[in-house]
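Take a look at the structure set out below.
A single protein chain has been omitted from the complex, and every remaining protein chain is retained in its original position.
A and B are the chain letters, set down in written order, and residue numbers restart from 1 in every chain.
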Amino acid sequence: MSLPSMQPLGYDQSYSFHTPASKASGGYTQHRFNPYADNGGTIIGITGEDFVVLAGDTRHTSGYNINSRTEKKVYRLGGDNGLVLATVGFGADSKDVAETMMRAVNDFKFNHNLKNMSVSAAAQYLSTVLYNNRFFPKYANCVLAGLDKDGKARLYSYDSVGSYSKEGETRASAGSASSLIVPFLDNQVEFKNQFVPSSKGQEERPVVPLDPITVAKLVKDAFTSATERHIEVGDGLQIVTVTKDGVSEEVVDLKKD
Amino acid sequence: MPSSTSIGTGYDLSNSVFSPDGRNFQVEYATKAVENGGTAIGIRCKDGVVLAVEKLIGSKLLVPGSNKRIASVDNHIGIACSGLIPDARHFTSRARTEASNWRKLYRSPIPISSMADAMGGYAQLYTLYSSVRPFGVTAIIGGMDEAGGPGLWMVEPSGVGWGYFGAATGRGRQAAKAELEKLPLPNITVEEAVKQAARIIYFAHDDNSKDKDFELEMTWVRLEKGSAEGLGEGVSAKGWGKHEEVPKELVAEAERLAKESMEGGGDEEMEE
């Protein structure tokens, strides 16, 4: 999906209302309603051993306009189940997917004697929801997280038609600045291109689970950097942390320019 | 009454069959069902309409104020029913559809007379076919429209619907009608009518169902800034009224006066 900023500047702010008229093969000019928009923003997720962090900026855009500085992208899927979902892309689809998941998780609870849906089940369910819409995809890029039955952190990320890895991931990022953030997380979470100093570049630095303080720092660094370099990222940063003690949330400021 | 003459003749078993003397006994039985219901009355005033029902309480376990018997069918129309409650529910539901359809068709609220007409027609349909029975309901339709001002109509199981200044149905209708006739209708205000309605319901209850518990349920239809000021004799306010429950404090005051008059009334009779 190309960014609006990569297209020539249009004076019509409601640019997403229209698909630019296109010449069909028969020589007819086709006008068509475009059901999608890109509302910008970025989300990331990082796991530790027994905790996981999901974060997203709170800027909501249409083209060069900032619609709102306070729209959150990370959703808790229930009161007490430690399941969290972050969605980014087309705002309307993103909220719809999030609400579908909240409803599914809630229904599951009532249908299964108040047992909560496991994070792996929620992950598969989300994939099914997205895949079932593959012929009219939800333009929502999702990152789902929670703790499994052993208390181990789980993190799953999806494309807009439901592809995901059942094994989960240690870190994920999606949205407009994900291309800026992913290499940073590769380096800082997976220790890619890091070597044991004494090995003269022969021995890779061993990967160890990160502690909560380091993760919090990484999240903030990732977003302050993305805010500098991407116009659709900024305003506020919502950070949601899942531990065995529950889910906590904080919102910190990002630059508003 | 049908019972003595009709039973065993076979003419009372089917809706679509007349008796030799030209009666539809099913309709008359339906009317009987209404006569056993709690009293419902309507009063047409110069600035609006008041509806009141004596809601008989079958059990102390019922939540006070629940199971309403007066329904809003549009912003400006209320329907008070006496008789079989499920029948009344269906009847009011149909009235809501009529009101909604009228708005869709004409882009304006339905006049009260048209609503009475539609509901009369609907009730009458249920007297024509052997596959259905008539409504065990008499409905008092009260409202206020732009052209006619306050309107009060009563639709019976036969489908007949007449306009009234004061209407009464249910068990205590005779006593209620006698009281209504004493009022200078329609030249009273809604505020006065609220007190009278409460008194009449209490009076009718005392006359007919003294041993039973009941709740007084009362609504009115009047203009937002409803006031009878400046309206001369025989002139009524015009406009789309609002149907709503009579404010709690006014009902409480009306009930207090009603109870007082019941005690006072007893004394008066003693003196006479």
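The working rule: a residue touches a chain if its C-beta (ideal position, glycine included) is under 8 Å from a C-beta of that chain, and two chains touch if they have at least 3 such contacts.
Note that in this section contacts and distances are computed from a predicted model.
S.K.: When one chain of this assembly is omitted, its UniProt record names it as which of these: "Mitotic spindle assembly checkpoint protein MAD1", "Ras-related protein Rab", "Calaxin" or "Proteasome subunit beta"?
M.R.: The chain we cannot see is recorded in UniProt as "Proteasome subunit beta".
S.K.: Using the touch definition up top, pick the residue from B:D12, B:E28, B:E54 or B:D74 that touches the left-out chain.
M.R.: B:D74
S.K.: In terms of residues, what is the contact footprint of the unshown chain on chain B?
M.R.: That gives, for chain B, the contact residues 68, 71-75, 96, 99-100, 103-104, 107, 219, 243-245, 247-249.
S.K.: Contacts of chain A with the missing chain: which residues?
M.R.: The missing chain touches chain A at positions 13-14, 16-17, 31-33, 35-37, 39, 60, 62, 65, 67-71, 90-92, 95-96, 136, 256.
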